[in-house]
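Complex shown without one protein chain; remaining protein chains in place.
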Amino acid sequence: MPPLNYSQVDKDILRAMQAPGWRYYAILSADLVVLAWGIYAWRYTVQRGLGVWGITHPVMWAMDITNFVFWVGIAHSGTLISAILYLFRVRWRAGIYRTAEAVTVFALFTAALFPVIHLGRPWFFYWLFPYPQVGGLWINFRSPLVWDVFAVSTYMIISVLFFFTGLVPDMAVVRNQTSGWRHKVYAFMAQGWQGTDRQWRHYKAAYLFLAALATPLVISVHSVVSWDFAQTIVPGWHSTIFAPYFVAGAIHSGLAMVIMLLIPVRRVFRLDAYLTQEHLENLAKLIILTGLIVGYAYVVETYIAWYSNNIPEWQHFTFQITGEYAIPFWIMILFNSLVPLLFFLKPIRTSTPWLFGIAVLINIGMWMERFVIIVTSLAHEYDPYSWGLFIPTWVDISITVGSFAWFFLWFLLFAKLLPVVSIVEVKEELPPPMMGQKVER
Amino acid sequence: MAAPNSGVVGSFRHLDSLILAIEQLKKAGYRELQALSPVPHHAIDEALEKPPSPVRVFTLIGCLLGAIAGFTLTIGASLHYPLIVGGKPIVSIPPFLVIVFELTILFGGLLTLGGMLLNARLPRVHVGPAYNPRFSEDRFGLWIGCEEKQYDEVERLLENAGAEDIVRDVS
Partner (left out) sequence: MQEDLEKNWTVHPVISPRLIRIFGALTGLGIATFLVSLQLDPMRSWQAYLVNFLFWTGIAQGAVVFAAIYHVVGAKWGATVRRLGEGAVVYLPMSLVSFLPLYFGLKMFFSGVREVNPDRGAWFDPRFIFVRGGLGLGLMTVLSLFFVYYSLRPEIGIARERKLKLRIWLHRWMADGWQGEQTEILRCERGMDFLAAGVLLAYPMIYTFMAFDLIMALDPFWYSSLFGGYFFISTFYLGLAGLAVVAALLRRNLGNLVITNSQLSDLGKLLLGFNLTYLSMVWGQYIVIWYGNLPEETHFIILRVWEKPWAFFSWSVFVLSVLVPFLFFLSRRAKEIAWVMLLTGISISAGLWLERYVLIVPSLWSQAGAPFGWIEVGITLGFLGAAGLSYVYFLKNFPLVPYTRVSISAASQEQKDAEETA
């Protein structure tokens, strides 16, 4: 392995952006096919109405909102890594931050689809935004669903800004080494960047403040999403712990997704020197923390369900552990809080197959958690007369799978068109080339 | 006093050579200095002694504007068409605070970015001639704004500090 210096960094990372082989196109095509099927399923829904989904009284929210919360959650770990770890001056974030931030942006693109998809008349989606309407009607600012609009929109805008701001110096490097129409596109994205001290100074200041703003933002976004549920008085939903519980769960699933994507990126682009074992191990350690927080929330929720003497709460809890949705529930408990404990063992958290496998299980578990929270509470509210079930149809499942294809499409494009590792940040972590001269003062 | 529009650019392979050059040129009385580098480094900023970035002011103003916008939007809209929803007061501050918070962050972020672009004089349509693509890869650059008659002295100082590829008459 040649010693890392600045030009080596350029070469290694830009090599990943060369023209792809047939395998890339094969994966891309397969992805597009799946996406097309998902789009077809949604078109089917728009033509025939939401009745083609499995939702019915009383379970009026099911996989649509599960997917929404799931994808918003995935977005969180990227901001954690790029913003929060930046504020704490954690050095190892430099190599992985670009991929993590990309996961955030694309997860938000995916999540933002669902508030539109789940509408009965999606062509009226713009009613969600406040605008002066001829009848004088405004949106209900007291409702958590409207808070969602503001929170997710703000998060998407700020994340995209943060992502593209961080890209500007890298785009200068790519611009310099490309030609033709590609050169024009990268030159545009580089915004004329030259790397003067003045540009760097303002860039660093802006980056710091964007990170400082993004940190409370990211915590507020999933808190707001959790309040979609906690602000109701549905048993199992009306619980004050939801905000930190959801935020921890979001970071948990996001970290797992980042691991799932880093491992193939590292392999395919031969970036082992940049996306090291240490990175993956540190992510695994963070997963231990978030897994413990999620486990804590499970324990406290159970305790309070018992302590509260609230009969509907308690019967909802027993429905979860023994009712029709018991399997997703136990998958959730096992995959989210118990399986990640394996990362306490060093051989497991340093083994790539184990890392990937556990990350997959965590993602499945977290999707199940959202599903369990939403569906079991709606299925089993106060009045036994109105209890019911949700049974997914092929349309539900197709749209869910389609959303993964959509996310993955963006990621595939990103992997080839943009540097997957931040060139500038990696260079910053290297010692600068010194001749060893004494500088007189 | 008119700032010189043209100057000399030297290219350095090593960071400490660049710092040495900056120190020597400052001692010789040259004030119009601009360093170009592939990465930021605190040593460069310390050597150049330029004032800290005013972007933080933009952030603060953005946050304040966002908060004001949030309160105005929510309270104004609720009073414009008063509807009692869920038994909550027309002007219910606790939920409005959530909107205020989000808009504070949004405006703060947008103005921070604006502040950066404004101060860094981006976007630029053309990358200046002082710029050598290697300054984004693995070389450091130093541009000194000076008159034609000073070119020789500047070149000498740069070479003493270890510069390669010195180019004259660039802005």
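As written, the chain order gives the labels A and B, with residue 1 at the start of each chain.
We take it that a residue touches a chain if its C-beta (ideal position, glycine included) is under 8 Å from a C-beta of that chain, and two chains touch if they have at least 3 such contacts.
All of these numbers come straight from a predicted model, not from anything done at the bench.
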Checklist entry - Among A:N176, A:Q231 or A:T376, which residue is in contact with the omitted chain in the full complex? => result A:Q231
Item to check | Hidden-chain contact residue, picked from the options A:A83, A:I96, A:A243 or A:V420 | outcome: A:A243
Checklist entry - Which is it among A:A16, A:I219 or A:V420 that touches the chain not included here? => result A:I219
Checklist outcome for this item: Residue positions on subunit A contacting the omitted chain are 144, 216, 219, 223, 227, 230-233, 238-244, 292, 296, 299-301, 303-304, 307-309
Item to check | Footprint left on subunit B by the chain that the document does not show | outcome: 86-88, 94-95, 98
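Here, only the chains that are shown with their structure count from here on.
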Next on the checklist: As a quick test, compute the distance in whole Å between the mean CA positions of subunit A and subunit B.
Outcome noted: 30
Item to check | Residue ranges of subunit A touching subunit B (in the complex, touch as defined) | outcome: 5-7, 10, 130, 136-144, 146-147, 150-151, 153-154, 157-158, 161-162, 165, 168-169, 172-173, 176-177, 191-206, 209-210, 213-214, 216-217, 220, 224, 424, 427-428, 432-437, 439-441
Item to check | Sites on subunit B touched by subunit A in the complex | outcome: 13-17, 19-20, 23, 34-41, 44-45, 48, 50, 52-53, 55-56, 59, 73-74, 77-78, 80-81, 83, 85-86, 88, 92, 95-96, 98-99, 101-103, 105-106, 108-110, 112-113, 115-117, 119-128, 130-131, 133, 135-138, 143, 162
